[in-house]
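Note that this complex is displayed minus one protein chain, with the remaining chains in position.
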Amino acid sequence: MKSWTYLKGLARIAYTNMRFLKALSGDVTTLIALSIVLGTFFAAFITTVLLYTEVVSESLYAGISLANRLQPPSLKHPLGTDHLGRDLLVRIIFGARIAILVILTSVTIAVVLGTTIGLLAGYIGGYVDLIVSRIVDALMSFPAVLLALAIVTVLGPGLESVIIAIGIAEAPIFARLSRGLVAVEKENLYVEAAKAIGASHIRILVKHILPNIAGPLLVQATFTSSSAILWEAALSFLGLGVQPPTPSWGLMMAEARAYMRVAPHAIVFPGLAIFLLVFSINTLGEKLRDLLDPRYRALMSKS
Amino acid sequence: MKSSRLTYIALVLVAVVIIGMVGYFYFLRAPEAPPKVETPLEETPVTFKEIDVLKISQRADLSTIDVQVATDAPTLSVLGHVYETLFRVKFDETGTPTFVPHLVESYTKINDTLWEFRLKSGVKFHDGKPLTAHDVKASFERGPQVGSLPRILLGFIEEVQVVDNLTFRLVLKYPFGPMIAHLSHPSTAIIPAWVAERFPNAPIDSTAYIIGTGPYRFVEYKKGERTVLEVFADYWGRKPTVKRIEWVPIPDDSTRVSFLEAGTVDIVTHVPPQFVNLLKDKGFQVVQIPSVRVIYIGINVERIPDARVRQALNLAVDKEAIVKHILEGAGSVASAPIHPSVFGYSKQTPYQYDAAKAREAIRAAGWEGRELVFITPQGRYLKDREIAEAVKAYLEAVGLRVKVEVMEWAAYISRVTTQKDFDLFLLGWSTVTLDADYGLYSLFRSGAPFNRMQYSNAEVDRLLDAARAESDLAKRAQLYAEAQRLIWQDAPWIFLHYEDIIVAFKPKLVDIEIQPIERWILTYAMVREESR
Partner (left out) sequence: MIMLFVVFILVKALPGDPITVMYGEFDPPPEVRKALEERLGLDRPLLVQYMLYVMRILQGDWGKSVGTGEEVLRLVLRRFQATLELAVASVAIATFIGLSLALISAWRPNSLADKIIRIASVASYSIPVFWWGLMLILIFAVYLQLLPPGERGGLKHLILPAVTLGVVSFGMIARVSRASMLEVMTHDYVVAARARGLNEVKVLLSYVMRNAIVPIVTIIGLRFGVLMSGAVITETVFKYPGIGSMIYDSILARDYPVVFGGILFVGIVVMTVNLLVDILYYFVDPRVKLEKTRV
């Protein structure tokens, strides 16, 4: 039931904003961005299906061939090979799966965690709000990379830890945003009305307030998706990312770093993949932001 | 609108420049400098100039400032310029070690377990006090208290007796063959008695207490940035030719090398093999020598008790390919648990790569499809992570499943030491005393401190104990040969390879001493100049 309400809220935003679709079709950059993002999703989907139906096995991207290491781009290996002789193109395609996985899971964690805290703080107000806001402020001004680093080290490196660390590190943004939105929203008449007819607090929050603030949260989630990818890369670079032989783009770059001088392709191409995906997501995010609720802009530049 | 067009043109120009730069960098690569042609003419007078400041970059910062606590090569290389030992090791061109008296003037054997030593006179500590037999006694008593290495190295000493100011006797617990080798290891360096007494059971806590008898004084330390040593004016030995040495820690390999190329430092150590040709082409000197460090994958014997499975693991891994491709030749396949230049080494029949045989053995033992947890550090040893990835692939090719966990060092070493929740772990061990005792006893003796495989073989224990107490060299060698045969057969390791040491430095630098025990001595480095 609840999720249905969210979906309805989101759908309402998407459908009532016909301008959005119209704008999308008119803008070349956005079109390119959209196709890159969809392409990544598609690659992730296909590779997942292939792996699950066991049409291909893990060894396609993980199998090593030491004699073929660090080959420059050629017909056989369009993007060359890495330090263990694995085909870069194959690894980048399979890497899409990891990228999408990281995005979906870590952003979900961040949204759920952050929004819950923010909603409650904003709704309850008073001292709870004050304390939560202070903590969130502190967390946000603190170099989150160090926090994420500590989390990964405690949990032990691996994809799960990276996802959790990103989720936690990105949660404060959602807490701050939803807190601000709720604080404004709860003054509205419809909330008063719902209270008057005896709706419970949880019902008011979930059923009435949440759908109304879903737009800005969605925009933020878009931006967080792009930073999740950058996070993953940064953690891998610092040596605390996912475990080999996972074909994560961040890990690929981190591993290629040592061979940057003799085989620059091994670091250039995964870097480009990250850059293009992040850039595309951000472009779409900008577009979404421009088209959605103007209140959001006001809030982000002030709070 | 005209100005907007101008902006547009400007932006396009910027884009072109950026694309051009990327293209330049990517497609043209570096227009390598033509290899330097050196044509030393016969009449060119060559002069050697002393050096005011020498900058060297290692891959790690000091891990501690206490020489008796330190165990890692980077730290010991720095402190090796500050402290001195009773004996010192020298290597000839073939890498064969000889041990010569250093702080010791002379020594005599009174009987198998009693030796008398006489110190050189006129040796001064950096605080101006003379070196006496009391300092030796205090150092040797404190060492085993605070340090794991001195505990192993000085474990044979029962008592240090001071005879007079410059004379002392060592009472041994048992006749000890490798004594001189042990007394030349930097961890047995002599520190002032007063410092030893001040910190009887804990590391020193300030650089003010870094006081040795060596050619250099400890001048400055900035964590993670640099360590500075300066020549000690009252040094007893030959006058150093380098006035000041700055040690810059740079953990990342590529960054370290680029610092040499950019001229920011004069020497870089631990150069990864992929840079060797690049640096040579640019005219830098590159020295590559075998080290006494063996890299192995320890097998948790408790979890893999079947020796046939352990042997199969050895067969499954193509060591030759790892050395050839991943190390790019910067190493050699291990032919024993210790390096050939170590006393007592005995060559074993290699586990020749044979995937089919390995798969068969794994299947026969009922281990097919089992999952092994394999933990490895990264950046600690040459290409450690790559090796782990390759080993994973090799083992999976013979029907096992392997979960690799790459960990940062602190978490890794504490897990290897305290937990036993893994099957395989990658480590390295340098037999820095160049004697088999050090390379075998504490690794393979039951219950020994670094026997992290939990390996236990009563016969090996007996042989190692006997070899320790044997002073006849030939007999010792025989005991070690037998022990190595058994260890090799029991296979508590996947025996991988011996690492090479690669050090690169500026073209005209000469007389840098690079030892196979991963130690570099810069004291007498000079710049070679051809006038005219």
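Labels A and B are assigned to the chains in the order they are written; within every chain, residues are numbered from 1.
Following the convention adopted for this analysis, contacts are C-beta pairs under 8 Å (C-beta built on N, C-alpha and C of every residue); 3 or more make two chains touch, one makes a residue touch a chain.
Treat the numbers as computed from the prediction; the structure is a model and nothing was measured.
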item	value
Options B:261, B:281, B:320 or B:482, residue touching the unrepresented chain	B:261
Per the touch definition above, residue among A:234, A:251 or A:266 touching the missing chain	A:234
Of B:305, B:329, B:366 or B:449, the one touching the omitted chain in the full complex	B:449
Per the touch definition above, residue among B:248, B:460 or B:509 touching the missing chain	B:248
Residues belonging to subunit A that touch the chain removed from view	29, 133-135, 137-147, 149-151, 153-154, 156, 180, 183, 226, 230, 233-234, 237-238, 250, 253, 257, 260-261, 264, 267, 271, 274-275, 278-279, 282-283, 286, 297, 301-303
Residue numbers in subunit B that touch the chain omitted from display	4, 7-8, 11, 21, 24-25, 30, 61-65, 69-72, 144-149, 151, 201-207, 221-225, 248, 250, 252, 254-255, 258-259, 261-262, 264, 408-415, 417, 427-429, 449-450
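Here is the rule we use: only the chains that are shown with their structure count from here on.
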item	value
Subunit B - residues contacting subunit A, complex	25-26, 29-30, 252-254, 257, 272, 274-275, 278, 318, 321-322, 324-326, 378-379, 385-386, 388-390, 392-393, 396, 404-408, 411
Contact set on subunit A toward subunit B in their complex	59, 62-64, 66-67, 69, 83-85, 153, 156-158, 239-240, 243-245, 255, 257-262, 264-265, 268
